[in-house]
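Presented below is the structure to which this report refers.
The complex appears here minus one protein chain, its other protein chains still in place.
This part shows chain A:
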Amino acid sequence: MADDSPASHRRDPIKSSVGNVAAQRRRQNAVTVGKERRESLVRAKRLCRVGPSADGDVPVEGNDMITDEEEFLLEAQTSSAVEDLKSTVAYQGKGAMQKRVNALRELRRLLSKSEFPPIEAALKAGAIPLLVQCLSFGSQDEQLLEAAWCLTNIAAGKPEETKALLPALPLLIAHLGEKSSLPVAEQCAWALGNVAGEGEELRNVLLSQGALPPLARMMLPNKGSTVRTAAWALSNLIKGPDPKAATELIRVDGVLDAILRHLRKSDEELATEVAWVVVYLSALSNFATGVLVKTDVLHLLVERLATSNSLQLLIPVLRSLGNLVAGDSHTTSTILVPGLEITDGVIKVLVKCLKSEHRVLKKEASWVLSNIAAGSVEHKQLIYSSEAVPLLLHLLSTAPFDIRKEVAYVLGNLCVAPTGGDGKPNLIQEHLVSLVQRGCLSGFIDLVRSADVEAARLGLQFMELVLRGMPSGEGPKLVEREDGIDAMERYQFHENEDLRNMANGLVDKYFGEDYGVDE
């Protein structure tokens, strides 16, 4: 990875860094490394630093702050390793294969040493065509493995670095086949997973080259790291935005069964990757959602949510549940019928997530509850009388903004009846009164004060319910007491016309001339 600072495109290694300039450059480097590191952390690509056989011949370095000199050295070594590889590939004589494997291994080590492999140096030296050659059919497993490993780490870098793998793709896909040894197939899957993680364009290339069926088949066995890697690669491959791949995947023979089997029985690590596959299946493909809800998948997801404490697993499982509920009204209306055991189970695990300390779980659990609360009156009653409400009320006043917004959706949905055919906005007074008495109004008024248009809208809509629906005309007094008028007055100078009109409308209607006169 080259120094990104515009000032020094070419660093002079002979001069030693002295004093201020050096310190400044190190600081600059640190900022760049910091940014790069953060970006690499959140990328959907993963470096392979330890091989499938976990050979301990390379110490994995934890310290990523390498100096300019070290970096330059690494790049130089990489270039020369590629040169070596070139000569071994050309060489046809005795022991050629071993020489080639050694050269590949050297390059692989250089590309696995640190968090920021010298990818650019490798590419500049012409590594790709050589690696492609090393993937040719009939090559020894060790050679294939090392070559695929090099490609994996090259593909874990920046977009243009990942794209450099294009010539290698058909071969990588070919080596996923059932005749390949498992470690080789797994390493190729890993490389392809990184490529798929880059973006839609590369995903489409992989799909059109037929990457999906062999990867899908790799998910069928009961266990093994290969299954896990394949599931991860698949999740990157089908993530769309085109739903075609997701639909294609669920149709592959044995895949649905394998997914259910892994969700039911496999260890948490494997179940995690499979759950992510379900996340994308349920978010993108209506067909897949339809197929899934006819199985006992909801039960399996509830089981996992109830028994696991691994955040890594809980996130995709919860989200899968959320997607299945959100994607099809059929789920709520036909499967999660109030009174059934499965429905109670779902509410229970959602409550467990609300109690979690993890922000993502609280937010997404609230989202799922809001969708269930968007169901029938019976659904609303079910949630209203569950353990969820006290938790939600607490979250509304204490949680971070993104959680509060979702909680607002749940509580508001509990207070309005399903929209009838004539579109009349009827409210459920019993729920409204109780929730307001328990102090939720100030939380909604806080949302009105935020800069987020959607949240402000929710707050104003809820205020309207209170103003209209509280018995004995209590609404306006309650709103005033919580500084609701003040909150609405912010919209006088607000840029958003909708919000201005909403706020104006409420003040006009409920805090007009005669407000408070007949007391």
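General observations
Heads up, the rule we're going with is that contacts are C-beta pairs under 8 Å (C-beta built on N, C-alpha and C of every residue); 3 or more make two chains touch, one makes a residue touch a chain; residues count from 1.
Methods note: contacts and distances are computed from a predicted model.
Protein name for the hidden chain, per its UniProt entry and selected from "Zinc finger protein 511", "Phenylalanine--tRNA ligase beta subunit", "Gap junction protein" or "Myotubularin-related protein 9": "Zinc finger protein 511". Remark: the omitted chain is touched by one listed residue; of A:Pro425, A:Gly439 or A:Gly473 this is A:Pro425. Note that of A:Asp141, A:Asp257 or A:Asp452, the residue touching the chain absent from this view is A:Asp452.
Set against the missing chain, the residues A:Leu74, A:Ala189, A:Ala283 or A:Leu395 yield one that touches it, A:Ala283. Contact residues of chain A toward the unshown chain are 34, 37-38, 41-44, 46-47, 49, 60, 62, 115, 239-241, 276, 279-280, 283-284, 311-312, 315-316, 319, 323, 325-327, 329, 332, 359-360, 363-364, 367, 370-371, 373-374, 377, 380-381, 401-402, 409, 412-413, 415-419, 424-431, 449-453, 457-458, 461-462, 464-465, 468-469, 480, 483, 485-486, 488-490, 492-496, 498, 500-502, 504-508, 511-513, 515-517, 519.
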